[in-house]
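Every protein chain of the complex appears in place save one, which is left out.
== chain A ==
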Amino acid sequence: MVRLSMCSSGKYSLRGPALIPRMKTKHRIYYITLFSVVLLGLIATGMFQFWPHSIESTADWSLDRRSMHDAPLIQLPVSNPIPERGDLSCRMHTCFDVYRCGYNPKNRIKVYIYPLQRFVDEGGVPISSTGLSREYNDLLSTISDSEFYTDDVTRACLFVPSIDVLNQNSLRIRETAQALAMLPRWDKGMNHLLFNMLPGGPPDYNTALDVPRDRALLAGGGFSTWTYRQGYDVSIPVYSPLSADVELPERHHHRPQRFTLPRRYFILSSQTAIHREYRAELERLKEENGEALLLLDKCSNLSQGVASARKRCYKGQVFDYPQILQESSFCVVLRGARLGQATLSDVLQAGCVPIILADSYILPFSEVLDWKRASVVIPEEKLPEMYTILKSIPHRQVEEMQRQACWFWDAYFSSMKAIGMTTLQIINDRIYPYAARTYEQWNNPPVVKWSSVNSPLFLPLIPPRSPGFTAVVLTYDRIESLFRVITEISKVPSLAKLLVVWNNQNKSPPEDSLWPKIAAPLKVVRTKENKLSNRFFPYDEIETEAVLAIDDDIIMLTSDELQFGYEVRERIPYRLVGYPGRLHLWDHEMGKWKYESEWTNEVSMVLTGAAFYHKYFNYLYTYKMPGDIKNWVDAHMNCEDIAINFLVANITGKAPIKVTPRKKFKCPECTAIDGLSLDQTHMVERSECINKFASVFGTMPLKVVEHRADPVLYKDDFPEKLKSFPNIGSL
């Protein structure tokens, strides 16, 4: 459909709307029919494209239901081999065959899922009481829908059995192990990934899956530091089935103000199977601190039909679970028989900060998630001191932890899909570490990612002996003025090189002999097109970090002013440092941004008619400018200076610096041309630029400052010859 409209509109705009009336009626009818036929044809194609999918999917659905019972039945002979118990010394470089993953430009592993089979022993009894669970099916479906999936077993890097071992309680250990060993590509468990959430069984509840599994990787919920093979296994959460059913009212996100909504309780304990010793300690805490604590337990006398999982009670008072978790700042997540608790997931979902009391527990996804920012880990032994410890945490930090908890749940806990994809991503990051996701990507919630700045230039380097700067003069044909500018700049002590960007394709630059004779090397670059963005191209000729962009009519800047500007930039290397300052303002009446060139108390832009900056920003301007800004600037022949201000402010999060008091930059001979009206259209255009760029950036990155940099002694009554920069001060 889109194609069609492109076709026709292309035609009309090409020839103009007057075309049809001028044609003969016969032809018109002919063409109209032709087009309708084509139109109908395309519509039909479109329909065809949509219909079959829905038909297929219903077909798939019934097919699947059938095939689950049709899954081939495999009988396990008693004498079948059993894999060895997991090897605790396994690491990626010893137990994982990295050759299978290969080198690929996408840096993504390929994951294969074994087809479903139903294993039974010789007596026909299945190896698992639940068979394929809903959650494991969700997990496998997620993988098969993801970019990791491959159905080609020979290209796979990671193998996921369809044998469900999420819950050890429903498994027959020996038979499950035999079934694993029967998998066609098992090969001592090499590159196989097992998902388990409830490991161990009574009486001592091992912290890792008891099924012998050779070298298979284990994504386990409830690892202790003794069973977890760091850098090999993946610690995953215990999925809480409540997550799928319950949608908690939005309490966070977007508006930081909301965080300050008071929560009724300080500490809440909602688990039902707490060891009686610990429950006694919690009750003692409650006695000491009263209302701040809420200790919930199972409800004993619920009417029939009420889901007991969704209710908690305190002395006959009934509370909705997990909604009640939202009413507390901190929520206790105490170890049970197992270290991993599904409660953790509920607590995070409610934006309640989990207090983890489970010694030696490896927190979910701890390889990548910074739990210090989202939870409080307290040794079980210190349970009696819990209240004092938590009270010592500043309120603002608690709020941030709540936000962080919410984000962790959203991104990594909320569904089997989230859990599965996070696990695969972690393994992927190990195999392609140079393309791994960063700490910030893993840990910063979208709000922070969005508002934070992560500039690739972050180290405050201050060169000891400075290599000087390269002046880049953009010119078209104002030769006389250009030569005056060159002569002025050549007096600046730190000038390393002068680069003239010749933007006039119809005219050659003057002969070499006509140019002013200056000490620094002078180089002329001829451009192919008259574009403003040529001024910001990262020319190889620019060998210094510092670049001075200057127009060919800025003749009034003294060499002291320029040298001083350069030295300021050396100290704050990643900012724009310039002479003409401008401001953006919010126009309340019009509801949009406005460009301001009056003398104000503030500055948010410096114009690149004369400004120092780092060469890196040339590179960003040329190759990384968001949206169509670059083309837009070239098309309008305006606002390249505003664009670079946006770019630098966006990446550094900082305002530019205006240097020296000078405010007048128009040359005397330019003022004559029809002043005011030109000025006004100019202002309107510039305002449009700001609004346009703000919409492309999706935000207003510009920052405002109300100070500028001047030399130390510039206003003092002091002998001129004792000042470093005497020739500064004129407006």
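The rule is short, and it goes like this: a residue touches a chain if its C-beta (ideal position, glycine included) is under 8 Å from a C-beta of that chain, and two chains touch if they have at least 3 such contacts; residues count from 1.
The definition used in the following text is that contacts and distances are computed from a predicted model.
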From "U3 small nucleolar RNA-associated protein 15 homolog", "ER membrane protein complex subunit 1", "Cytochrome c oxidase assembly protein COX20, mitochondrial" or "Exostosin GT47 domain-containing protein", the UniProt protein name for the chain not displayed is "Exostosin GT47 domain-containing protein"
Among the options A:Thr272, A:Gln323, A:Ser415 or A:Asn530, the absent chain makes contact with A:Thr272
Answer key for A:Leu132, A:Val524, A:Met683 or A:Val696 versus the chain not shown reads A:Leu132
